[in-house]
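With one protein chain held back, the other chains of the complex are shown just where they sit.
Letters A and B mark the chains in the order given here, with residues in each chain numbered from 1 onward.
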Amino acid sequence: MLAVQMRGITKRFGPLVANDHIDFELEQGEVHALLGENGAGKTTLMRILYGLYHADEGDIVVNGDPVHISSPKDAIAKRIGMVSQHFTLVQPFTVTENVVLGYNPGMTLDPKATQRSVLEASKRYGVDVKPDAIVRHLSVGECQRVEILKALYRNASVLIMDEPTAVLVPQEVDVLFESLERLRKEGLSVIFISHKLNEVMTICDRITVLRDGKKIGTVNKQDTGERELARMMVGRETFGVSRDESAECSSIPVLSLENVSALDKKGLIALKDVSLQVCEGEILGIAGVSGNGQSELGRVLAGILKPTLGKIILGDQDITDYDPIQYTQAGVGRIPEDRHSGLVEELSVAENLALEHLGDFTKNGMLDKNRIREQAEQLIQEFQIKAKPTDRCRTLSGGNLQKVILARVISRQPRLMIASQPTRGLDVGATEYVRKWLLEERARGAAVLLISEDLEEVISLSDRIAIMYEGRIVGTFFTRNTSREQLGLLMAGAQEESNA
Amino acid sequence: MEIFWIGLIAATLRVATPLVYGTLGELFCERAGVLNLGIEGTMFFGAFTGFAVAKITGNPWLGLLAAVLGGMLAGLLMAFFSVRLGVNQHVSGLGITLLLQAVSLFFFRLIFGEPTIPPSTEPFQRVSLFGNLPVLGPIFEQYLLTYVAILLIPIAAWVIYRTNFGLNIRAVGENPEAADAAGINVYRTRYLALMIGGGLMSVGGAFLSIAQLGAFTFGIIAGRGWVCIALIIFANWIPSRVLLGALLFGGIFALQLRLQTTIVVDLPYEFFLALPYVATIVALAIAGRNATGPAAMLKPYKRE
Partner (left out) sequence: MLKLKLERVPAPVWFRPLIPLLAILATFLITSILVVLAKANPLEAYYNFLVTPLSNRVSALETLVKGTPLLLTGAAVTIAFASGYWNIGAEGQLYAGAVAAAWLGPLLGNFPPVVAILIMLAGGFIAGVLWALIPALLKVTLAVDEVVTTLLMNSIIMFIVSFLLNGPWRDPVSGWPQSPQIAASAMLPKLVPRSRLHVGFIVALLMIAVVWFILSRTSFGLRMRATGLGKEAAQFMGVNISFTMLMAALISGGIAGLAGVSEVAGIHFHLIDAISPGYGYSGIVAATLGGLNPIGVGLAALFIGLIDTGAQSVSRALGVPVFLGNIVQGTLLLVTLGMFLLQNYRLRRVK
């Protein structure tokens, strides 16, 4: 009997179809991978199964019975558990307290009794945790085990794991796989969401590939290989040249990163020994599934995250320790990954356009309101921003906000432009608009570093592409010399190669 | 000389009592993630309500009950603004303090007018724990509320660390998203914590008016609420340390009272009064970034 059957699942977010009539089947006792790029629809599908989202069409059958899952509570009652990418653990609590939170019968909380109970569960399921340890002091791998135990403690027979190895070091990955093997023998069925081919091929029995919200196919591990999976993930087509053939990278690179390492917000290594160069008049695209260090790269190059190792060189200046103001003054234009942390929403369009270079709009310490307004009017017209200078940014659409940021950056004619996820969340029109401007900056001679999780975008805009995987650059190519398949493989961690 | 020390200890326990109630009350609020600056007003309100009902009915126990109910109402009001509406907790707390102080004064004037002699009521009597002990006697002759305050420390610790409700409070104060994901009703938990807190704070105020003083004066609380805010940080949000801190503050206050009358000291008594406050600022500076308390404090929770 099938543990879980999802039939014809369709989910829309506005005009975006995240899941398009997807059929998914999970057999009992199997480890089934859900493979795909960002935006393929994997997480959406599983959130529907776990009751965090409601499907617009389709139904779900668990162990032969049709069910209606409207909240995580329902899912848990149907013995479905989920370990998401972002742990929901209370840091100062012990492991035990986290496991029993909301699931402890009665009124009182007996530490010894609950610890014993958790220890028993830990042994029974072979998930190694220390019941009295404080979560704050645990490694990421240990935290994950606590999350797994939480699900098992609530009697899960189906375990959904969303990108579980994204935050683990190789040794912890091995431990995780051992646990999953043991659990599978107990009869647990696992859905393993991932974009990493080698791991999927190691641990899983069957693999379902999603792309752009549709199911491409389900294959048995024995019947397939990494290349075929990569092809299914990113598509077969090679691409034509859609912008003019440009000259090679000439003399001194505009931006040079040498062995840059940096930590993420949790203090874990997010960038490992990254070296790259961006030349004048070129777009270097950073491709990769999100979560492989792109955010941190963007933040380092915006001046808000200091690298722990390595050097950043702009032309002939060492800008490694520069702060945001120095970055902008040195001629670097930065488009932040999150529009909302690059604009003060309660201030007006004109004010936001002027803030980065306030010195130019200051006369004797006072704001030169005329100049500010003039610049705003000029930029609004030039960049077709649908807003008045006095409008508060809060009232602008995503596309218009991005236009404000672009206007702010491009009006300074930067030598180097760092564009982090510049079209994320934008509609078709706004996306075209942003891409057009990136190409124009390139034509003007600026060096552009484009970080994007949209592989299409990277391919169509970049002269050269560097792929990031687990904080490293795993390959750099001239766009015309590579293929989707090769990119897909590298993005999924399959091989290491470089020719540019 | 022994009389000095015995008297000091006895006085310390008495002075610490309202601080214990107030701080424990604030503890429940802050552990659940709400900084309740309404404490000064709630204690004032408790002092007034307790006194007024005690005087009108002639029964101090009814006064105490009224104070508890009044405090719970104050907590409910704070919950409405800071939890339900999610407005800035600093300002709403201050607003509640201003409002409750004003309401108390208003009704005091309305009920008792402006008499030349402040109205008084029969206060609680002290209870002797072990009969008339020869030397240590005065230490064990405290108001019932003082003994209760001391007992409340382990009870509060038990509730916070040994019940599911306490676990929920702590979860909601540290990581409301995780608590929500675990099926806990964040709003309801915070509402309850604020009501319990308000009730406790109120008793602290009522102690001063119906036990210690037997009267209600406008200066009855005199910033003790703010002391409690400081005490919580001092106590690192742990119930047992609350007692320690309250005794310390109480002791210093009792000490300076005695120094005034018994021994001539060069330092002005205000120096001693100010000492605990200065000490708290120093403690805050030393603790630095670690003295932040429950991680979700001050952040209203809105489910995405």
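Methods note: a residue touches a chain if its C-beta (ideal position, glycine included) is under 8 Å from a C-beta of that chain, and two chains touch if they have at least 3 such contacts.
Quick caveat, the model's predicted, so the values are computed rather than measured.
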Listed residues B:I3, B:L129, B:I155 or B:A274, member touching the removed chain | B:A274
Determine which one of A:Q115, A:S261, A:Q294 or A:T328 touches the chain that has been left out.
-> A:T328
Per the whole complex, from A:V67, A:I283 or A:A302 the residue touching the absent chain is A:A302
Across A:P336, A:G471 or A:G493, the one contacting the chain not displayed is A:P336
On subunit B, the omitted chain is touched by residues 35, 37, 81, 85-88, 90-92, 94-103, 105-107, 109-110, 223, 226-227, 229-230, 233, 268, 270-271, 273-274, 277-278, 280-281, 284-285, 288-289, 291-292
For subunit A, which residues reach the chain that was dropped from this view?
-> 302, 304, 323-325, 328, 334, 336, 340-347, 351, 354-356, 358-359, 361-362, 365-367, 369, 392, 394-395
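Please note the rule applied: only the chains that are shown with their structure count from here on.
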Return the distance between the CA-based centres of subunit A and subunit B, expressed in whole Å.
-> 48
Where on subunit A is subunit B touching in the complex?
-> 72-73, 88-93, 97-98, 100-104, 106-111
Touch list for subunit B against partner subunit A, complex = 161-168, 170-171, 174-175, 177-179, 181-184, 295
